[in-house]
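Take a look at chain A:
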Amino acid sequence: MSEIVNAGIQLALIILVVLLVPCVWRVVVAHSAAERLQAVDLLTTLLVGIVVVLALVEGVAFVVDIGIALAAFSFIGTLAIARYLSDGRLF
Partner candidate 1 sequence: MINPLLLGTIFVPLLCAAFGLLIGRFRTLQHLLIFGGGVVAWVCSVLLLIANFESGVQIYRVGGWEPPFGIVLVADKLSSVFAVMATTVVAAGLLYALGCKDKCVTYPAFMPLFLCMGVGLNGALYTGDIFTLFVFIELMVISSVFLVAISDNRLGLEAAIKYLFISAMGTLFLLIAIGSIYATFGTLTIADIAQKLATGERPLLAEAAAVMLMCAFLLKSAVFPFHFWQPDFHTTAPTPVHSVLSSVVVKVGIYGLIRMITVMFTQEAATIENILVILGVIGIFFGSLGALRTYDAKRMLAYSTFGQIGFILVAIGWGTPAALVGALVYAVNHSFIKSALLMLTGVVSSRTYGKTATKREIGGVGKGMVLTSILYLLGGMALAGIPPLNGFISKVALVQGGIDAQGWLALGLAVAAGLITLQYMIGTWSLLFQQAPDEGVKAKPTGDAQYAPALLIGLCVLFGIYAAPLVEVVTRTVTDLGDPSLYIRAVLGG
Partner candidate 2 sequence: MEIALVNAVPFALAACAMPLSRWLTARALGSLMAGGMALLFVILVGYLPTVSAQGALEMLIAWVPSLNLNLTFYIDGLALIFALTVTGIGALVMLYAGYYFEDAAQAGRFLMLMMAFSGAMLGLVLAGNLLSLFIMWELTSIISFLLIGFKGKDKAARVGATMALIITGGGGLALLAGLMLVGAAAGSYEMAAILNSGDLLREHPAFLAIALLLMLGAFTKSAQFPFHFWLPNAMSAPTPASAFLHSATMVKAGVYLLLRFYPVLGDNDLWTGLLLTVGLLTMFIGAFWAIRQNDLKGCLAFSTVSWLGALVALIGLPNGYGLMAALVGIIAHAMYKGALFLIVGTVDHSTGTRNLDELSGLRAKMPGFAVATAVASLSMAGVPPLFGFVAKEVLLKAMDKAPSAGIVLFVVTAAAALTVTMALILFWDVFMGKYRVAVANHQPAKDVSDPHHPLGDDAYAAAPHHHDAPFPMLLAPAVLGVGSVLFSFLIDPVIKPLIQLTLGTPISLYLIPPQIDLAFQLSMSALAIGFVIFITRSWWRALNLPKLPTGPEVYRAVLGSIDAAGDLLLKTQNGKIRHYLIVMLIAVVLFVVFSNVANVVDWSRARIEIKSAADVLKIMLLLLSLGATWASIAFHKHILAALALGMAGYSIGGLFLLEPAPDVALVQFLVETLATVLIILILAKTSTREREKVIQQAQRGTPRHSNIRDVIIATVVGGIVTLFAVAAVVNRPSRQTVAEWHMENSLPKAGVNDVVAGIITDFRGMDTMIEITVFGLAAISVYTLLTRPPAGKVWRRLQQHTAMQVGEESSEVRADTTPRLSTPLTRFAATIVLPFSFLLAMAQLLYAGVGPGDGFTAGVVTGLGVALWFVAFGYDETKKRLPWLRSGRLIGAGLVLAFVNAAVPLFFGREFAAITIFKELTLPASLKLASTTFFEIGIFLAVLGGISAMMEAIAHPKEVESL
């Protein structure tokens, strides 16, 4: 991989990481729990992106597998919280 590609990857990584900050801010400052949940959801989506880019940085393809698991199962967390918010009592 050339220097430029490397630099590009690093830049992408930094941008993605910086994007986490507004998400955190939105989690902290929000009117409702649903908004916060949405911010967390976006944050985990960004993390999936970061994981994929990290696969490039580390040069190890199977890191993407972690992204798959993360995407698949942060979703379950989102759903559980959503259900909690809509039901008040879950079970």
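For anyone wondering why these and not others, all candidates are chains of the complex that A comes from, given by their letters.
The rule is simple: a contact is a pair of C-beta atoms (placed from the backbone, for glycine too) under 8 Å apart; a residue touches a chain by one contact, two chains touch by 3 or more; residues count from 1.
Note that the structure is predicted; figures quoted are calculated from it, not measured.
This complex places one of the candidates 1 or 2 in contact with chain A: number 2.
Residues 9-11, 13-14, 17-18, 20, 24, 27-28, 33, 36-37, 40, 43-44, 47, 50-51, 54, 57-58, 60, 62-63, 65-66, 68-70, 72-77, 79-91 of chain A touch candidate 2 in their complex.
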